[in-house]
Every structure is written in structure tokens, then in C-alpha cells.
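This report refers to the structure that appears directly beneath it.
All protein chains but one are shown at their positions in the complex.
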Amino acid sequence: MRNPFVPIPMTVERNRVETVDGGIRTLTLSFPADADRGAFDFVPGQFAELSILGVGEAPFGIASSPAEGGLLDFTISRVGRVTTALHHLEPGESVGLRGPLGNGYPMSELEGGDLLLAGGGFGFSTLRALARFVLKQSNRSRFGDITVVFGARSPGLLLYRDDLEEWGERRDVRLAVTVDRGDGSWTGLTGTVPDALRRLDIDAGRTTALVCGPPAMIRHTIPVLAGLGVAPERTHVSLEMKMKCGIGKCGRCSIGGRYVCTDGPVFRLADLENLPGEFR
Amino acid sequence: MEASAIVRTVRERAAELLASGRVDLVIGFEQGSMPMRAAPCFVSDADGTDRLVWNSFCGVNLARFLRGRHGRIAVVAKACDTRALVELIKENQLCRTDMVVIGVPCAGMVDSAAVEEITGHAGITGVEEADGRLLLTAGGSPVSLPREDVLCRSCRRCSTRNPVICDIAVGERAPEPEIPGFLDVDQFAALPSEERRTRIEAEMKRCIRCNACRNVCPMCYCVRCFADDAFPQWVGRGGDPGSVMSFHLVRALHLAGRCVECGACERACPTGVDLGILNRRMSADVYRHFGYRPGMAPEIPSPLSTFSPGDPEDFMLEPDRGRSCGCGG
Amino acid sequence: MTTGENPSTAGWEPGIVAFLCNWCSYAGADSAGVGRHQYPSSVRIIRVPCAGRISPFFIISAFLEGADGVLVSGCHPGDCHYTSGNLIARRRFILLKSLLEHAGVEEGRLWFTWVSASEGGRFAAVVDTVTKRVRALGPASCLRRRFI
Partner (left out) sequence: MRRPPGRGITDLVERLLTVAEVYAPVERDQSVVFDRIESAREAAIDRGPAALSPKNLVFPRCEMLLSSSTRGDESGRAPDPGPGGPRVLFGVRPCDARAIALLDRILGGGEKTDSYYIRRRESLVVISIGCTESLETCFCETTGGGPRSTEGSDILLEDLGDRCEASIITEKGVWLAGQIGLEHDPAGARTPRGPAPPAGPAADLAELKKRLDRSFEDQCWRDIALKCIGCGVCTFLCPACHCFDVIDEETAGVRVRSRIWDSCQFPAFTEQASGYNPRPSAAERFRQRVMHKFSYCIERYGMPGCVGCGRCVSRCPVNLDIRTVTASFLGDGGEP
């Protein structure tokens, strides 16, 4: 029986700044041990606990696609003790990882239909993993129309600029990037993610929506998706809830009889509607 | 005045305050879910004032319930509740003009756990009070106990029995006890350092770091408590004795000059840690060095927010002048 | 902190943390150096803006993390750069010292004093006295943190 609290040792490959203010960084980690790499089988939407012993442990969505050769990206917003220490890691340094945890996006249900990915702020990270997976040349044909909506508070807080640039140029994906408030040089959309969604023209009957973001964004996005005609059975929401153990023991992320860490973080909206409204 | 007369008056005054619109809410006590329990209760209409009671089990410090509530509030307060109110007003946490204090004299509150201990945990199905005695029905039989024998630890050393601030006085003034001083502190201080340490460590060992002492304290209102800070982390939250001890030491320091000795922390502690063992030291020092007794005088500033040029310095190091005071030469 | 893991070691030297106010005592420590006053190397100096800045946490944390003694020094009364930071602090220190000793931290581990910028000799004498007293007490254990 494997001790679920013992992390896998990982090596930092890259640590790069995502946002202008330096508050969000993306760590790229590799597996020093081949056995650990081989055993790490995940789907977009899953998360992992990153830790530095003596400092702490915190959960982060996996921001890279499973098809990226054993490298894992984690996008980390600096808010406290653990995230500050993670921000300071240099390439070559070691970091602990427990995962993959959670259920991930329902990949088998996504094939063959249209996809609408809607993410806000740093919650976009697991949708980036999903986007990179479905937009990979060898996977692209398995999915219909793909729309990616990404919102940030300001242009300086946009993540994954290389990806956004690449997707913006591709003809097989529709990209809408919006900021709550533009600056002098911003020429793109302004407004919230729900605002951007309202302007979309989608074939709701064929579309599965995948939503990830802070509680306020989720609260306002759900009615807009309903307005577009996306069925609650085909709307999947990735929830944020404070977590600790990640394995359904510590009780912290309970919403009704479910644990976000093991039963989620991705929930079908139709199921969420039967749960207490603590996620909104 | 008999307890029943106090109850009647409290109800009448509370009803008047609510009916006249002078207050929006009355905070007092109601009968709890079983004998020997009184629970805080919140009454917002005159008809509801019949719920209010007053007895020997009203130990909870109601000052804890005023912060963060809007509107004008009347509170049924005993001496230690009013002392906490005074300190909270001084610290700008409460506004005197928004509250109406219904002051009740207090002869000390009964520790229900002590009663249960004496009666051997036999089911207590009834309790009445008369002539300074508790008349209990324990395990089906009548038992009579002197109140004095089962008072809360904090009430045994209480120095103030009458409300310090009061708008509506209920009952006759209770005779003030002779200020008992700090005999307990002095006796403890007379022990050798090693023994003091052993005794305090024994108390600390029982602490399960549930933070109940802090959470019930009427004076603990920091938005973020040092004990919860992770960044920097001042005290560990784990089980090492050093962290447990520092939590209690720093808490005692934070309460120095503010602790009104209501005993809420000791009554809440699920493992019975004698928290007074640290807090009383601070009370004694604050009284002796700065002449201050928390909650007794609204107009005197808090001792740790000020200073006096003549404050004691005998605790400070003064190296041998002849040898050291070369002043650079 | 590098206090002796093995207190019986003959060569044990105490580790003493000194919190010195920026305007007087820190400069006083400087003068001690400039004036070539000899004092023991047992102190680790932490500069703070004012004695009034010193939270009880600083001192308790020092003991928790293994200090054998703590010295706090600020400006003499009347000399405070911020007028009265040292006098407000003095009240706190009275209580802190009393409480720690009450709880079993031996008398002689925690010291407060005033040292001005020019008093290099006094600083050296203070450190000398403190070191001697702490050395006589041996390694501190009362508040030291240990994982069980």
C-alpha cells in the first residue's frame, strides 16, 4: 500500500513569469525517476499537491497537456508562504508532488462535439491543459468546433501569451480574450468572461462547455451558458475550494456529500444543482 | 433582591426598551437545554422578553456578542461583562452611546462541571437556589450544596461584584469583596524556578490547541490572530511543547492590561487548563507597576498604550559603571 | 542558532540574540568596534528601527529557535528617535520579563538595557555581563522547540 502522503520528488526545469506584476509564475517540472514518470497518468483538469518540506503544501491544477513528454506545468499565483517559496525555486531545485488528484475533464464525452472553454484569471490553467491537448495536431480531428474564452482583470494579468498568440493565428480554434479593464494599448475585448460569452454564436446542441475560474465568475457564467442553450448535462464546472489532503480525508473541501478533491474538481452542472450552493 | 425579582425586573426593563424603540435588540440569558445551563439569548421584540432569566449559571461574558452587530443594543451585564465593555469601548471596538447596559450585581457564577464532579455525574434533573445554596435533584435524590463550594475559579478571586458602567441598575448593590490581591500569584512566584516551570509545563501539556480560550475571549477580536498567521508563522500549530507554551505566553501578553478576569477561557477549555496561571501574573504586574485594573475606569488610558517617565527600571541591566561607562573612551 | 547540541561539551559557548535599536544601540555596538572594546563573540545582532518595534514574538521566537539568552537595547529615556518608543517598550519589557521568568525561563537569560550611540564601552560591558550570566546558566531549554 502506497502512503498517499509521501510526495514524488520532482525537479524544476523552468520557472518563468506569466504576468507583468510578477505575481503569477509557471513552473515546469520533470521527473528525475523514470518509474515515477511512467506511473504518472493524468487527464486535463486534474491537479496535484506541490510541496516544500518545512514550508508547506498546496494544490495546483496541472496546466500542461498529458502529451508533453513528461513535463508538467503548474501556474502559481503568489499569495502566501507556500506560493512565495515556490516562486523562488530555481531550475534544478527539488519540489515534492502528490498526484494526479481529482477527476479531470470528462474526455470521453468531449470527443466528436463542439467545445467551449471558458476560464477566468488563474483558473484558466487547467483549461489551458485541455486546450493544448485538443488542439494538438494528432488530436484535433477528434473534436468539432473549439472556442476558447479567457478573461483576466487587466492586459498585464493575461497568462500563457505564447499559447494565446498561437491559437489566435490558428483557423481551427476561435479565441476570445477579454480583460475587465483595458489599458492605453489594449485593442481587444473588454468586459468579463460572461460578457464575452454573450457575444458568441455557438451551436448549443453540439456544444459541451467547460468552465473554470473564481467563484464570482462561475456564479455569473452559469446563467449565460444557460441563455446560450448549453444544457446543464453538458456544462462542466471546475470548482475552487480550499483543500489540504487531496485524497478525500481531511474534510475541508466538502460540498454536500461530495469532496471537491476526489469527486471533483470537475462537476457536471446538472449534478451541482443538486448540491448545496456553496460553490457559487 | 431575590433572584426571581431580578428576573422580573430584567424582563420588564427589557420589554420597555424594546417597546419604546430605544433599542433594537436585548442580549441576555435564557434557560438552557438542561438544568445548570443558561444560554445567551437575543430578543428583538417585547413579547420575547419572557425568555430572559437570571441565575447562578449566567457565566458567559455577553460583551463577546456586541461587536459587529448593528443598531442599538441593550445587554444584561454583570460586573465582568461591563469591565470587558469598558475595555472594548476604550479600544474603539464598541460605542458607549449605542448600548444600554442593564446592570445586575453578581455573587459569583457556579461551575456546573464542579457540581457534576461532586454529585458523581449522577443525572441532575433539577436545580433551585435559596439562601446561598443550590438545591439539586441528582440521580433522583435531593442534594444541597453551598454555592460558595462550587463557584467558578475566576469568581472565587473576583474583585468586582457590581457593574462598572450601568444605565439601568437591577437589584441591590452586592457588597464588594475585599480586594483579594494576588495571593495566588505571590505563592506561585515564591516557588523555585524549576518548580514553576514544571507546573506550567504540566498545564500546557493538557492543551490540545483548540483555540477555544482565544475564541471565547471577549477581548480577542483581532481580524487575524498571531496564532493563525502562517507568513510569518510566529508560533507553530503542531504539538511541540515550545509552540504550545509560546501560544499561551503571547496570548497572556496580548491580554496584559486588558484581561478582565471573567474566566471565559477557563470555563471553555475542554481539558481544564488553568489559564489563570499565566494571566494572573500579568494582572498582578499591571496592577502593581502601573496601578491599573482593567475595565474599572473608562477614563484612564490602557496601560500599554502609554508610559510614565517614572516607570520602574530596576529590572534593567546596569553594568558596573566604574568598569563600563567609559563613554567611548 | 549553533548552540551546543551537546551541552556537556566543555567548549560550549552561549548563543545570545541581541535586538538593538537602529539609532542608538546599534551605533553603540559600532562604536565598541571602532573603539576596540573587547567583548565576547557570543552575540548575534539583529537591528530593529526602535525598541518600540520589538514584539514579544521576536524574543520568544529567539528562545524557541534555540537562543540561550536575549539582549534588548534601545536609546536612553529621552533620546528616542521617535520620542517615546523606548518608554512604551519599557512597559512591555517589564511584563515580558516577568512573565517569562514566571514560566520558568531562568532569571539571567533575558536582559534589557539602554546604550547610546557613543557608549561603545558600555555596550562591551553589557555584552560581557550578559554572556557571563548566560554562560553560567548553561544551555536554555525552557522554550526551545523540539519536534516530538
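In order of appearance the chains are A, B and C, and numbering begins at 1 in each one.
Simple rule for what comes next: a residue touches a chain if its C-beta (ideal position, glycine included) is under 8 Å from a C-beta of that chain, and two chains touch if they have at least 3 such contacts.
In this text, all values refer to a predicted model and were calculated from it rather than measured experimentally.
Considering the complete complex, the chain that is not shown touches A, B, C. Touching the missing chain, out of A:200, A:226 or A:241, is residue A:241.
Across the entire complex, the residue among B:23, B:185, B:216 or B:250 in touch with the chain not shown is B:216. By the touch rule set out above, chain C reaches the unshown chain at residues 1, 64-66, 145-148. In the full complex, chain B touches the hidden chain at residues 32-35, 37-42, 60, 64-65, 116-117, 120-125, 139, 202, 206, 208-212, 215-216, 228, 233, 236-240, 243, 264, 267-268, 270-272.
Against the chain not displayed here, chain A makes contact via residues 1-9, 51-58, 77, 79-80, 83, 94-96, 214-216, 240-242, 244-245, 247-252, 254, 256-257, 262, 276-279.
Rule of thumb we're sticking to: only the chains that are shown with their structure count from here on.
Between the contact lists of chain A and chain B, the overlap is empty. Rounded to whole angstrom units, the spacing between the C-alpha centres of chain A and chain C is 50.
In whole angstrom, the spacing between the mean C-alpha positions of chain B and chain C is 35. Taken residue by residue, chain A touches two or more other chains at no position, since every residue touches fewer. In chain C, no position touches at least two other chains. Considering their complex, residues 56, 80-81, 84 of chain A touch chain B.
Chain C meets chain B in the complex at residues 31, 35, 37, 56-57, 60-61, 64, 77, 84, 87-88, 90-104, 106-107, 111-114, 118-122, 124-126, 128-130, 142-148.
Listed in rising order, the residues of chain B touching chain C in the complex are 188-189, 193-194, 196-198, 200-201, 226, 234-236, 238-243, 245-246, 249-250, 252-253, 256, 278, 281-282, 285-286, 289-290, 303-307, 309, 311-313, 315-320, 323-329.
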